[in-house]
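A single protein chain has been omitted; all remaining protein chains appear in their positions.
Moving on to chain A:
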Amino acid sequence: MALDRQRLLAMLREQVRAVEAPGTGRGVVPLGVPAVDAHLPAAGPGESGAHGLPRAALHEVMAAGDLDAGAATAFTALLAARLAEQVRGPILWMTRAPDLYAPGLDAQGVGPGRLVVVHAANEVDLLWAMEEALRCPRVGAVVGEAGGLDLTASRRLHLAAEAGGVPGLLLRLNAGKGGAMKGLKGAGRGSGRCSTQATAAVTRWKVGTAPIHADDSAASAFTGPAWRVELLRCRGGRPGAWTLYEREGLRLEAAGQAAMPAPETPAPASAVVPFTATQLPSTARAVG
């Protein structure tokens, strides 16, 4: 009797977990930043398993402002490369904008050997293409620069991602109320309100840039970008906000985390390092 009860409880826990943290059935992919991963859902029942982004799920990345399109794009590319790391298969990038630049994506780990760019003429085609790609299990990851998207459409995409076991990433570049990037021809970044709408994405990130202050000891050593990353919503996890720095080799590091027992990286000394072309990142960590 006691055994049955335990089994029943385990079953129920599993069911609750599936509802609370959907998409974790196919495993999770840690971001590699302990501070962030702790907020993400766990791979298995209990707290013992690794935490990370659910693979077979839809994720959403919003640009904090119009001028943060670059940061949001880079962060999305980084996530896509990370999610597709362990599988073969192309990364399909659906866009309506003419300004995606492949060398920049390459630098974020989405190389020309894997990238397939799909230029959709309209939003309907774009969502159709995303869903079609998400249902193909051999695809590494699907990124869609979707503009207007309601709950139903995003739920379809999430179901497709679950069915195909393919990570899907919605990149929302229209967060601001019009402005700098708006004038791009064919960019499809019309109204600014849609990104506030609820979507079925398992995680929702808001990405902007962070100013690198001279007194920010952790930041000054890096020439990579600094991102202000907010995890607004996370099913099976909890929200949070961090300043992340991109290290050489596409490793992320959170500000203020350097003091944690991080492997092979001693806490950088306080230093103001000039931001010049001649410095290689490895030598940039001058000790002042």
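Here is the rule we go by: a contact is a pair of C-beta atoms (placed from the backbone, for glycine too) under 8 Å apart; a residue touches a chain by one contact, two chains touch by 3 or more; residues count from 1.
The rule we apply is simple: contacts and distances are computed from a predicted model.
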Can you pick, from "Iron-sulfur cluster-binding protein", "Protein ImuB", "Glutathione synthase" or "Tripartite tricarboxylate transporter TctB family protein", the UniProt name of the chain not shown? "Protein ImuB"
Who touches the missing chain here, A:Phe75, A:Trp205 or A:Trp242? A:Phe75
Using the touch rule from the top, list residues of chain A that touch the missing partner. 67-71, 73-75, 77, 84-90, 98-108, 111-121, 125, 128-129, 132-133, 136-139, 180, 183-185, 208-212, 225-226, 228, 275-277
